[in-house]
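Single-structure report; data block below.
In this view, the complex is presented without one of its protein chains, the others remaining in place.
Read from first to last, the chains carry the letters A, B and C; within each, the first residue is number 1.
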Amino acid sequence: MRSIINYLKEIILGVWSLLKGMKVTGSYFFRPSTIVTQKYPSNRKDLVMFDRFKGEVVMPHNEKNEHKCTGCGICELNCPNGTIEVISKTIISEDGKKKRAIDKHIYRLGMCTFCALCVKTCPSNALAFSQKFEHAVFNRALLIKTLNKPGSQLMKGVE
Amino acid sequence: MEEEVKNITPDERQEYVINMGPQHPSTHGVLRLVVSLKGEIVKNIEPHIGYIHRGIEKMCESITYPQIIHLTDRMDYLSAHINNEAVCLNVEKALEVDIPDRIKVIRTIMSELTRIQSHQLWWASFGMDLGGLTCFFYGLRDREKILDIFEETCGGRMLVSYNCPGGVMYDIHPNFQKRVKDFIKYFRKILPEYDQLLSGNVIFHERSKGIGKLSLEDAISYGVTGPTGRASGFSCDVRKHEPYSAYDRITFKEILHTEGDTYSRYIARIDEMWESMNIIEQLIDNIPEGPFAVKMKPIIKLPEGEYYQRVETARGELGVYIISDGNKNPYRVKFRSPNFVNLSVFNHIVKGFKIADLVAIGGSLDLVIPDIDR
Amino acid sequence: MLLDIITNNSITAPSEPWWKVVYDFSSLTKWVDTSLHSSMSSFWATITEMLIIGVLILLFYALVGLFLVYAERKVCAFMQNRLGPNRVGPFGIFQTIADLFKLLFKELVPIKNADGFLFNLAPFIVIIASFMAIAAIPFAKGLHAIDLNIGVLYVIAVSAMGVIGVLLAGWSSNNKYSLIGAMRSGAQIVSYELSVGLALITIVIMAGSMQLSVIVEAQRDGWFIFKGHIPAFIAFIVFLISSTAETNRGPFDLAEAESELTAGYHTEYSGIKFAFFFLAEYINMFIVASIAATVFLGGWMPFHVGYWEGFNHIMDFIPPFIWYIGKTFFVIFLMMWFKWTFPRLRIDQLLTLEWKYLLPINLVNVLIMAFIVLMGWHF
Partner (left out) sequence: MDKIQLGEFIKSIDQDLEIEEGKQYVEVTVPPLKLYLLAKQLRDKKEAQFDFLFCLSGVDYGQDLGVVYHLRSTIYDHTIVLKTRTSDREHPQFDSVSDIWKTADFHEREAFDLLGIRFTNHPDLRRLFLDSSWGYPLRKDYVDDINIVTK
């Protein structure tokens, strides 16, 4: 007799535990307000990324097309996987001195691991992260970027 | 070259050999298991790993200490922050740098958040291994909230690279405390739902209780750590035994179970999530003021010697063994990865169970393959 | 003649209100039958009728299949806090049609060491089995292709044929996962067939007939699930569980158990052959649900409550086809709810559930039901 009672109890408890699970899924089914899906490409306009989001490394330029990069190459040294290559040139400054400046600051997005060491160690804060995250391109060569804009100058007062 | 040729072929042993993986839904990555079956019963499994061996230990020998950190992210990507912390702690220990309390507390909170998100993803995928697909979405839904916290403070979602020798990369975001508190409030409500949906279920009990038993002796002998080891009663929580960061100043209990089956491994992880929330609640309101990083030399050189640091990742004990010859690059770095060791016990506990149990046990071991391969 | 058989059993009382006459399809089918016979010889008339019915069922089949795939995706999405398909058309309703075209144009990957003939035959067996079962289902009064006097038996027999296709598929694709899946499926369907049969027998005892139209008519004054006290309810639950198992759906989807066997018996299939398996799964679910609706929930009979005349009249006003579809989809929703909530069983637990729980319960249930009917205790 006891075994029959246990048998029935087992069934009832089992079914009850199943019903509790169904309650969870069922309650979400009838509450569409809990849906968390973001409709990504169509919400692109009001998509706000966090300020610190590491999208890609950029070199901010001011409105006079000036940047802060002195071409010291510390970012290149600190990069763990050879993402950055600084090609520098010597220019003659206004007071006739020879000075080092960047010719090209090459950044290979395809190799970047977003460790932020370059941004962190830059002595003149010339580099920053942008929030852009849509990096897909059809040609891999497009991932090699030159960060300084053509014709840009070193910002005054940055050594 | 060294491959041993076994004399008896599987056919002669009357075994049905199937290849699980490298592309298989339930091996969670590129793990390949050669499974010998007799009917549905698993006779033997042989893990074949190395599909994503990147030689991180070799790579470490040619880069500087701050640069190692971004590689440790990519070992156990679900405990990225804790891996980073291990290297940083080791470097700081070698240099005998005093770390301010603020950094310790921030690191501890971040580690515990990492642990929760890792267990959430484990819960999600474990539910999916057992066939409850809805679990996967609930787990990821809740994990997203932690990833948002990470993204706001660290800039990265999964591979955070937040630590650096001497502190953390950036100060915590002004919203950090509020967001973490909101999350804990939310997750305390949601976590019982996990229980109702999956673990309260009679089917789940049938599938997990008594499956893949690992005895305490075997757990110690195989060196199985983390929730997997603690489910067998192996007290191996590094946070308790060798407290690092802020773990010596908070009260928490080590989750220990004695059964050592799939079910207790499950419960151990769920309990750890509760415990992690307790730890965070103790710390989140008491983050001391101070700098977020100690000024370190631009080029870090460790004194000659050997340094070992153990931390508790979401999967077990991670050891970082650095041999330095005084240069800016380490001479040898060895990562004692928890998953690598946990994998070695797989064959031992799976024998005699069915294919479905193989999947359940594999899920309960919670393997992350990049950590095994390194 | 074919349609004679169809219309034989539909009895229309002379004092029925107008909508009951409109909703009765027997006059329409009768008219089609007689007009066909007047214009051609009886042989050709029968052939034409067969063709018409075939095409209609094929259309219905495709529509139901497409809709069920969409419904499943939406239902599971909502249970999982997702939106589900939402790109193709409003609310993504054309998603399955787009998927269908994708599957149609996909390459049929030839398998090197597969048994070619059986490999190609398997999807057809699966789909024909489900196609045959749909013929016996009464959609509304006078609206079914064939009203056999052993309808229940016929449906059970035919729907069990699908397993041959599954077994063939698993065997012939020469894939170890497929074979395990097929063998599991074989064991599963052989056992659960028993429970399905016994659960239906419980109701057959009550109705006193195996003819589906008679079973529906017998529920005019109350559905069997209400009329039969607790035994009928238990039979309904048992039928629901075992029919979910019979259609290889979660939590009993061991034959395709994707986390264990990648995709089980249809691992090696691609393109339209895979679509056949996929479609057959959904149609089987539909058939099972409509059997449940017909046998337990009164088929196309409206919902009546005792002596509430006004309420009953309003209920009568809803067309029987809507009633039938509504009940069927209710059962389908239940089955989807199961699938998206529970973890999967293991093969030995699956068989334990059948032989240790469902079968004894069912046998006792049949006994009690027989006793109730003998004593005349049912309503």
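By our rule, a contact is a pair of C-beta atoms (placed from the backbone, for glycine too) under 8 Å apart; a residue touches a chain by one contact, two chains touch by 3 or more.
Keep in mind that this is a model prediction, so the values were computed, not measured.
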What are the shown chains that the omitted chain is in contact with? B
Of the residues listed, B:74, B:310 or B:354, which one is in contact with the missing chain? B:310
With the missing chain put back, one of B:55, B:174 or B:288 would touch it. Which one? B:55
Contact residue for the chain not shown (choose from B:235, B:258, B:286 or B:327): B:235
Of the candidates B:222, B:244 or B:266, the residue in contact with the absent chain is B:222
Write the list of subunit B residues that the hidden chain touches. 1-4, 49-50, 53, 55, 57-58, 62, 93, 218, 220-225, 234-236, 241, 305-308, 310, 317, 319, 321, 323, 332, 334, 336, 340-341, 343-344, 348, 373
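Methods note: only the chains that are shown with their structure count from here on.
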Edges wherever two chains touch, nodes for the chains themselves; is that graph a line, a ring, a star, complete, or other here? complete
Min distance from chain CA centroid to global CA centroid: chain B
Quick one: report the Å distance separating subunit A from subunit B, using the average Cα coordinate of each chain. 24
In whole angstrom, what separates the CA-based centres of subunit B and subunit C? 46
Could you say which residues in subunit C touch two or more other chains, in rising order? 79-82, 340-342
Which subunit A residues reach two or more other chains? 18, 21, 24-25, 36
For the complex, which residues does subunit A have touching subunit C? 11, 18, 21-22, 24-26, 28-29, 32, 34-37, 39
In the complex, subunit C touches subunit B at residues 76, 79-82, 176-177, 180, 250-251, 253-254, 257-262, 340-349
Complex contact set, residues of subunit C against subunit A: 75, 78-83, 86, 337-338, 340-342, 357, 361
